[in-house]
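A single structure is presented below for examination.
With one protein chain withheld, the remaining protein chains of the complex are depicted in position.
Presenting chain A:
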Amino acid sequence: MLKIKRVPTVVSNYQKDEASDGSVGGCGRNCLRACCVDMARLPLYVCKKVEDSGEKAREPPVAFLESLVLGEWEDRYQRGLFRYDLTACVTKVIPGKYGFIAQLNEGRHLKRPTEFRVDKVLQSFDGNKFNFTKVSQEELLFQFEAGEYEEAQFLPCMPLLAENSPSVVAINVSPIEYGHVLLIPRVLDCLPQRMDHKSMLLALHMASEAANPYFRVGYNSLGAFATINHLHFQAYYLAMPFPLEKASSRQMITTDHGVKVSELLSYPMRGLLFEGGNSMQDLSDTVSDACICLQNSNVPFNVLISNCGRQIFLMPQCYAEKQALGEVSPEVWEAQVNPAVWEISGHMVLKRKEDYEGATEEKACRLLADASLSEERFKEVNALIFEAIGCSKPRGGA
């Protein structure tokens, strides 16, 4: 069993060391477990029924969902619920052709790394470890559901009923950027960190409904630096392009449902880009199928949902394995930057001043290159994926 020293992040103020919390019931912390969940009241946002892709391109004003996220986030920010003031963290674009973004964030990481099993992408939910039913209700912003009607609906105050399998949006108390939230599908069902069709579609709905290309939604599988084994996505606002989004690509195949799959070119890490599809559901299902295939093959991966849900990047990686075998570049290891979805997208959060000041494009590229699958392994993995999404050999050869 491979083990590495991970650099974990505290995402909730109620996250404790794994071993200690064994209490059951009556905690007085206003959490989501049986002891307190009846008292929970949250706004509920129901997405509008999504039209098929091909919407009119316009310069939209701030959408309702964006106002809800920003307004609630600012409220928690002013109430001091975050571990540090994110806007006080300096940030810059690293000179070079990719435009990596570096941030000096000394508060985000715990001082003492803990052990975490990283060689298995699928691990069962462990109720004893931290999970999102243990967060305080004040860290929750609103419930979020996919809807059936032409218009979105907003209900300011709704209870959380287990039989409805509610999904919630919570703050990340160690934010990378403004508006950093967690989307937790069916929070009370206590699902492990494992992609499924319904959850992927919910994440796409959120990206689409926010209607802002600078609001991306990301996912880390276990083994690809997911922090907590309770199903969740992350999202935040950064009004700049990610280097990953600027990468050119070469089309490999189109599925029967019109989903176009391309491989990335001229990016330090190998990956796939999914876009198109006859409907959002088609795109979502294809990506889910690919993720599930990777999960079942024990290949760790990250997903970036970009451009309001119109582009989805799937990045298989092997960094943790390399790290455990001592095969990563020593410099990169020193900076203790784990390549999770944001780092892979080109947003580097650095914990030490010397790392920030000395940040170069070369170092960022090396981190991504270390996380990347080899050309050979990538081809193997692609073959698995193409089979899983119902495609035969890609056109034009690999």
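Convention: a residue touches a chain if its C-beta (ideal position, glycine included) is under 8 Å from a C-beta of that chain, and two chains touch if they have at least 3 such contacts; residues count from 1.
Keep in mind that, in the parts below, contacts and distances are computed from a predicted model.
Hidden chain, UniProt protein name from the list "Nicotinamide-nucleotide adenylyltransferase", "LOV domain-containing protein", "Organic solute carrier partner 1" or "phosphatidylinositol N-acetylglucosaminyltransferase": "LOV domain-containing protein". Within the whole complex, the absent chain has one touching residue among A:62, A:161 or A:325, and that is A:62. Only one of the listed residues, A:14, A:130 or A:237, touches the absent chain: A:237. Where chain A meets the omitted chain, the residues involved are 53-62, 64, 66-75, 77-78, 87-95, 99, 101, 153-156, 177-179, 214, 237-241, 245-246, 248, 250-251, 265, 275, 307, 310-311, 396.
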